[in-house]
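For reference, the structure discussed in these notes is given below.
What you see is the complex with one protein chain gone and the rest in place.
Letters are used for the chains, namely A, B and C, taken in the order the chains are written, and counting of residues starts over at 1 for each.
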Amino acid sequence: MKKLINDPRSVVEESVQGFGLAHAGLVTVSTDPTFITRKEAPVNRKVGLVSGGGSGHEPLHAGFVGQGMLDAAVPGAVFTSPTPDQILPATLAVNSGAGVVHIVKNYTGDVLNFETAAELAEAEGVSVRTVLVNDDVAVEDSLYTAGRRGVGGTLLVEKIAGAAAERGDDLESVAGIGERVNANVGTMGVALSACTVPHAGSPSFDLGEDEIEIGIGIHGEPGRHRIPMENADGITERLLEPVLGDLKVQPGDKVLLFVNGMGGTPLSELYIVYRRAAQILADRGAVVERSLVGNYITALEMQGCSISVLRLDDELTELWDAPVHTAALRWGV
Amino acid sequence: MKKLINDPRSVVEESVQGFGLAHAGLVTVSTDPTFITRKEAPVNRKVGLVSGGGSGHEPLHAGFVGQGMLDAAVPGAVFTSPTPDQILPATLAVNSGAGVVHIVKNYTGDVLNFETAAELAEAEGVSVRTVLVNDDVAVEDSLYTAGRRGVGGTLLVEKIAGAAAERGDDLESVAGIGERVNANVGTMGVALSACTVPHAGSPSFDLGEDEIEIGIGIHGEPGRHRIPMENADGITERLLEPVLGDLKVQPGDKVLLFVNGMGGTPLSELYIVYRRAAQILADRGAVVERSLVGNYITALEMQGCSISVLRLDDELTELWDAPVHTAALRWGV
Amino acid sequence: MVLDVVWAVKWLTLCAQAMAEHRVELIELDRAIGDSDHGENMDRGFQAVLDKLAEAAPETPGAALKLTAMTLMSKVGGAAGPLYGTAFLRAAAALGDSAEIEPAAWAGALAAARDGIVARGKAEPGDKTMVDAWTPAAEAARAAAENGGPDVLTVLVAAAEAAEAGAVATDPLMARKGRASYLGERSIGHRDPGAASTALILRAAVGAAA
Partner (left out) sequence: MVLDVVWAVKWLTLCAQAMAEHRVELIELDRAIGDSDHGENMDRGFQAVLDKLAEAAPETPGAALKLTAMTLMSKVGGAAGPLYGTAFLRAAAALGDSAEIEPAAWAGALAAARDGIVARGKAEPGDKTMVDAWTPAAEAARAAAENGGPDVLTVLVAAAEAAEAGAVATDPLMARKGRASYLGERSIGHRDPGAASTALILRAAVGAAA
């Protein structure tokens, strides 16, 4: 597996440097420890939003730092959650006194590292509220798992909670909005091929020419099960039905439909998936009020996609529409 | 090669349908023949901008239809230029009376098909000016080739000419701006892997695990030559040097730096390339005033990237900064 | 055997058959020095010609070729669409509305087709394009029509064989036009896909008369 890198051990550092150079007007990159903050951070009286996680999911999270979304992103090594010594200074850097929300994808590593950082930040007098994102309907939330994973829904939580913070909501309210988004979003993904972690050098799993993995996460891990290859419409049905079942989408429900590429699938194919997903939702009587299609939460160069559905209400729609100015998501400004 | 498609022969149609559904507020999709127009087309008194080419390069061109950029995009079959019977109605649909600019990438097929359509449109009383994009410095423009290809620079021509049209420039002036962009931009690309055209089913070329193709186009064709794999910094130097030589970039020159992904390379790697490219430009005394990093002009799921440099002047910078609202490029609105 | 509209329709039908059969082969040729679409484009185009022929029943060979020209122009795309479109359009014009094609007229139609391709594509013989199949074909047809007298099959065969030889002769050439030219020396050793499809088309003309 060839990669446009210099050294597997400097991938994150160099990539973040490049990101900082390309978006110098928007973000500040801190090194040692590494984190990315919004240029104007801390924003006066605003609740600060910090997210982070393993690298390899770009543009998540650094691409979402800026007006109306995150105040800081904390990138770990590839597919490895960041450490408290990164999360803590990022938290302190964006605290204006109004407190900080940690948006954490539900993985053991992310939870533990953010937990520690939050404790340390509290010890330094910063109020921290954590919003746990666990939208992956492929994983049952039970005694027998580490709980549902945070996947595609993360972007929606970050955007909408970010808009709530930008309009001046207080700590509890921003966290509450984030939790409302998380409670109303479901996601399921598929992989047509594996990805290769730079330091590992070989694909994260082996998949036959006629097999696909259903119910994958975003770390190159295998999915819930493997099935023979199907066409795009068939796969779309397989992904969307469990999501709609989980959310109990009813006729008349207004939704946001988000088709997310895993990195290596052409945009044209994501639109083929979107087409079928929109048809299914229409057949169910749901109204697709907002949509997003693209590579936003990736697993390196994995081929595949995930489908997320978020049930909207007027407030969530308004917050989704609110101006956002980040490297990867921008409108209204 | 697995693909998220239903039938190789319906890829373009279904993808364009999905695109239309996802961006219903922005564009209108016409079928039979297929083309995409800006929702408000024809825009009163505005020069219309039409571009198009083979599919498989998404988001180019449909993703750039909207305010401040294209009025219409005409997608051909995968890697196959569209036909006059698509280009003509698209041209007529966006003509407000102020004339239409065709932005055409320099490939024999694109040139011939747009040429015919322009003739037919002229016969119907529409003034058409063609801007030929040929920014690929890998191909010598000589008696021995079909001339330099249009690649990454196409986006820059479309954005900047689109802004000129939006501010009310007349036909000659919009075309002139487009030509000025083309004259000041150079691009060179690399492939780390080939792509697979849906109807072909096998990769467009075979590349060893330790080889890369230098000087590739965007149609999965092999490049000018094949070399052993190098690291990202080395590859970046190889791509950028010929571009800077071609443009004769001088100390003090202001430039836009555009690192474009071919579709299958993670964004994080594009930033590693951006980092080195920015360093080289800084060493040369050039000032990177604007930048763009992402998958904008792709070759399906090919792994690799291209680097484009555009020499800026105040007017080009102003037009680059002007508001744009399309599916794939949006700011200021 | 006369080259009338029945022959013309049979010819075009055999063309469509040949493109379907050789689709993968033409894709493979284009994969080597182009963008893997030539076989798909030609197959799509000639299938559309079949559909058109089923709708409209052309009354002369010229009308059949004109309909083919318009259909290829609007369905093939790429470089081949306009080039073949022009070729068939010029051939149709050369044939006018005569009901039957004499050997000399056929040779003239091929020459007109070839000239149309050159006028549009600006390629010269030796540039490794379809011109390298059309040029010897037109030449051979002219020679056969002059020497061979009234036997039209001889003329068709001469053109087909010359096109085939012309296509093979593109193998060692370095491309100077079209997408293959980007490859420079790397285009050497591969057959030009457009020359190969030209040979199929002219071979189908023989089959329709046999």
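By definition in this document, contacts are C-beta pairs under 8 Å (C-beta built on N, C-alpha and C of every residue); 3 or more make two chains touch, one makes a residue touch a chain.
These figures come from a predicted structure and were not determined experimentally.
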In the full assembly, spell out which visible chains the left-out chain is touching. A
Out of A:His61, A:His102, A:Arg129 or A:Arg149, the sole contact with the unshown chain comes from A:Arg149
Hidden-chain contact residue, picked from the options A:Ser81, A:Asn95 or A:Thr130: A:Ser81
Of A:Leu49, A:Val139, A:Val190 or A:Ile235, which one is in contact with the hidden chain? A:Val139
Filtering A:Met1, A:Ala200 or A:Val333 for touch with the omitted chain leaves A:Ala200
Spell out, residue by residue, where the missing chain touches chain A. 9, 33, 54, 76-85, 107-109, 112-113, 115-116, 138-139, 143-146, 149, 197, 199-200, 202, 204-205, 217, 219-222, 224-225
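Here is the rule we use: only the chains that are shown with their structure count from here on.
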Let me have the rounded angstrom distance from the C-alpha centre of chain B over to the C-alpha centre of chain C, please. 32
